[in-house]
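In what follows, a structure is listed as structure tokens, so that the remarks can point back to it.
Yeah, one chain of the complex is gone here, protein chain that is, but the others are all in their spots.
Moving on, here comes chain A:
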Amino acid sequence: MALLEVRDLKVEFRRRGEEPVRAVDGVSFDVQPGQTVGLVGESGCGKSVTALTIMGLLPKRGPHVSGSARFDATELLSLSDRQMRDRRGRDLGMVFQDPLSSLNPVVPIGLQVTEVLERHRGMSRRQATVEAADLLDKVGIPDPRRRLDEYPHQLSGGMRQRALIAIALACRPRLLIADEPTTALDVTIQAQILALLANLVRDTETALIMITHDLGVVAGLCDEVNVLYAGRVVERAKRHDLFAIPRHPYTHGLLSSIPRLDAPRGDRLSPITGSVADNIPWTTGCAFAPRCPNALDVCVEVTPEMTDDVGVPDNRSLRCHNPVERAKRDGEALV
């Protein structure tokens, strides 16, 4: 059974005097124990809101949530505030995008680690301090004992993100959600942090939801990938399959807009035209249709459903009337 089952999750922000915003519009996906699942899509497509909903961290007033998010057979969306608080940090962990602002600036790093250990694992301050140094050591922070007394601004960006990962994993959660954990970091540091995450989740058998707008991140890390567009999953596939044969025109567009070292000289990058500003809701037709090179008449009339993709051999799903043909991409015959 899946560790996390998200079904038809919808989140709508309603503000007085404003049009409601559908941030998440029926997202469904599973995470198996120990599995790393990617949530990929351009900014504004609802990735962070999905994560915050699972964590029960949406603001109290404003959002309307429907659907289901079952963690280990417990419906998270119907837990009380207190029950949810007991699970956060212990069963469910989260790492945010900006490591500097995610740390309390006036509290030493050590206290921020021991805070969780005392809270969830009932340790004394002394035990927690020993464990904290151990945790910092595990995430590759040199001289951890001295670091415990330092303040966030005394650490480099990469060290801060390592510290945050240590804090999030301190109570060995079964599911970790990382929301663009490397976006605020230098490129060289990004690779280190991703490698660290990959090793940690493998060693501790933690399931990981990797949220990113960067397919490069997905390529190195994820077992399965969900591509999100305008609050819905439009394509789901194993990592290798997705990169080998992107089926949704949006995924195809994302992949062709990444510069590749192995591309023939003179090949042009083909970015997806338009932007999130052109996004339309999933009411009639496909939300991607206005930006889609493959759009047909049916695409603006009938909203596509998520179905098993029969055009390719592997077990994958797709929400598209006119997917990119495999033949078009690599010249092979259709299966």
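Here is the rule we go by: a residue touches a chain if its C-beta (ideal position, glycine included) is under 8 Å from a C-beta of that chain, and two chains touch if they have at least 3 such contacts; residues count from 1.
As a convention for this text, contacts and distances are computed from a predicted model.
Enquirer: Among "4Fe-4S ferredoxin-type domain-containing protein", "Sulfite reductase", "ABC transporter permease" or "Binding-protein-dependent transport systems inner membrane component", find the name that the UniProt record gives to the complex chain excluded from display.
Expert: "Binding-protein-dependent transport systems inner membrane component"
Enquirer: Can you say which of A:V27, A:M94, A:C286 or A:C299 touches the chain missing from this structure?
Expert: A:M94
Enquirer: Just the residue numbers, please: which parts of chain A touch the chain that's not shown?
Expert: 55, 57, 85-90, 93-94, 96, 98, 100-107, 115-116, 119-120, 151-154, 164, 167-168
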